[in-house]
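All protein chains but one are shown at their positions in the complex.
Let's look at subunit A:
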């Protein structure tokens, strides 16, 4: 057992790959029987077209084993998170503190970036600044080329996914080996991670067995987690040991020390950083925190929110190059400065990528992370993705009921569901919602602001109500009944009842002894 259990003993071997499978697989959950059900894939991305999240979600829901497993695994993480929360008396104060520290840092980002750079340089680290994904990618590949390095081992990093680094590197003859087990599975399957913390959580063990059989030559009929992890380790480890450069992401960068902190459960950040003499760190500029003492606040929140474990197995601090080696830090903007300038949306930069919003999101759990067709899926993705490409991701803010659970679990108190609503407004005002939707809302607005039109749109008292009123459903297809029955049709509307019973001035029968009869027959 590892991170999946609150009191999990630490100290198992860092290479204990099965441990990762255990936490990703939510071992306390009874898995559905293995079967031939094919893994649903993400949406086909069409150039110039918005992502069809809802189509991909439907395909995911059409795979009952995947759907049940995914929903239960992530709900399990949410429940473990709740138990951890109850164990910390000052939980809500911690969240507020974390949110405040991030607010302070982001509103003084120039200052802390300079302080960080100064201290990192003093530690012997080479610091690079990348204004976008392209610059990040070329900086990393140039560092490697100038040192004749060809094989890069890396630990998990959402930023490199955001930058499309793997494809870029491959095109330039740099071989990238993922050292996080889940991420490695995704790499072998040539598929993006579906979740920021558990990247292959959408896969059944049988899916992993199929991927490994295809890419590593394992037994396709053996879906035993230990077997799979062991096979992966045997085939990947030689590649890791013969690599000539290592890369990590960064969970937190401490301005006062110039150091970066990486949290993992597999110890693979240490493996990536220390196996070769060349360590490259990719970090977004929003990862800064001012002081080392601030780190404690975030470390207490991160794994509890993410996996429901008190802390990740490893919290690795990297301060400078190893003896005789080199350490580089690439500070990446890639749209973050622009986001910082967005009055409604800048606090999304507080995100520490714990994935708690995904685990709690009822839409995410039922649609799978791939359905979003974006680096960042789930609630946080809905408010970050449109900053990268408003048109492409214009559908995403609508993949939410805006129920607000994401906001409540967020350890840095980002008002996620309010920002989702905010994006809907921005998209609507910028003609980024489908014309039929806009027209429907225009019509609804006209009808609902006119008592006369509104009354006329309602069914007559003596007619059986066969369709929802037009203001609720205005398109030709009645989608309501695909998965639900129509509501029973009342004989008359409330309005008609009131008029009949109470008269237009409301005086008729008013104050008369109310009877329980209008409590009504329940349906």
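The criterion applied here is as follows: a residue touches a chain if its C-beta (ideal position, glycine included) is under 8 Å from a C-beta of that chain, and two chains touch if they have at least 3 such contacts; residues count from 1.
Going forward, contacts and distances are computed from a predicted model.
Asker: Under which of the names "Glycolate oxidase", "Osmoprotectant uptake system permease protein YehY", "Amidohydrolase-related domain-containing protein" or "Alpha/beta hydrolase" is the non-displayed chain listed in UniProt?
Answerer: According to UniProt, the chain not displayed is called "Glycolate oxidase".
Asker: Determine which one of A:85, A:301 or A:370 touches the chain that has been left out.
Answerer: Final answer for the missing-chain contact: A:85.
Asker: Pick out which of A:315, A:337 or A:493 touches the chain that's been left out of the picture.
Answerer: A:493
Asker: Touching residues of subunit A against the unshown chain: what are they?
Answerer: Given the touch definition above, subunit A has residues 54, 57-58, 61, 71, 75, 82, 85-86, 88-89, 91-92, 360, 362-363, 366-367, 397-405, 407-409, 417, 421, 423-429, 433, 437-438, 441-442, 444-446, 448-451, 454, 458-459, 465, 469, 471-473, 475, 479-480, 482-490, 492-498, 502, 504, 506, 510-511, 514, 516, 518-523 touching the missing chain.
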